[in-house]
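Yeah, one chain of the complex is gone here, protein chain that is, but the others are all in their spots.
Entry: chain A
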Amino acid sequence: MNLSYLFDPANWDPSAAGGFPQLLLSHLWYVFLALLIGTVIALPIGLYIGHTGKGSFIAINAGNAGRSLPTLGLLMLMVTLLGLGLLPVLIALTVLVIPPILTSAYAGMRTLDRRVVDAAKGMGMRPWQVLTRVELPMALPVMMGGFRSAALQVVATATVAAAVGLGGLGRLLIDGLAVNDYSRVLAGAIVVAVLAVVLDLFLALVQRWVVSPGVSGRF
């Protein structure tokens, strides 16, 4: 294994255009945008379906459809339709994160103890209060699970941005392959993997912080 590219200090220079810091930053930016847009779209739909039980086939099929859709193929299609740029990449990545978020929001709401929800209504909470003060806190562990798996997938898959001329850690893979610089490819793969692990650890901490001990069982 040739790790020379990974440990070359020149590649860690924050001002270097093709260096790790900048690639990492643009990579994280795609990840963040895709998760943000995906959550804004998928969370309300998943919560609504889970809350009302209406249209649960959507939630179940979204999971399966999402898993079987090739992101690279979708990206190429979008580029053909919309031209190069950030938009096609974001669409492709957002389509990837929607299924796990939607499905877990739905599942989180469906698996709630209905008696507790009933008690909340019986105490005189309005529907919005029931949702925000009782249903969401109780469904949070399941929903966080879906969000974490979405984050993991999109960290790995955001490398496709480089295939259509954008930045991100995918540059190392694409450019490395183009010039047969396997040390660079390896460095890209390692940085992506480490990023995924670190991000997941971070989200695990967030989960620990936002989920009530009464729900997680960590008293």
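Convention: a contact is a pair of C-beta atoms (placed from the backbone, for glycine too) under 8 Å apart; a residue touches a chain by one contact, two chains touch by 3 or more; residues count from 1.
Just so we're on the same page, contacts and distances are computed from a predicted model.
Student: Since a chain is absent, check the UniProt entry for it and pick the matching name: "Carbon monoxide dehydrogenase small chain", "ABC-type quaternary amine transporter", "Tryptophan synthase alpha chain" or "Cytochrome c oxidase subunit I".
Tutor: "ABC-type quaternary amine transporter"
Student: Quick one: which of A:120, A:142, A:166 or A:195 touches the chain that's been left out?
Tutor: Candidates A:120, A:142, A:166 or A:195; residue touching the omitted chain: A:120.
Student: Out of A:65, A:198 or A:215, which touches the unshown chain?
Tutor: Within the whole complex, the residue contacting the unshown chain is A:215.
Student: Just one of A:6, A:59, A:138 or A:195 touches the chain that is missing; which is it?
Tutor: Checking each option in A:6, A:59, A:138 or A:195, the one touching the absent chain turns out to be A:138.
Student: For chain A, which residues lie in contact with the unshown chain of the complex?
Tutor: 113, 115-116, 118-126, 129, 134, 137-138, 211-215, 217, 219
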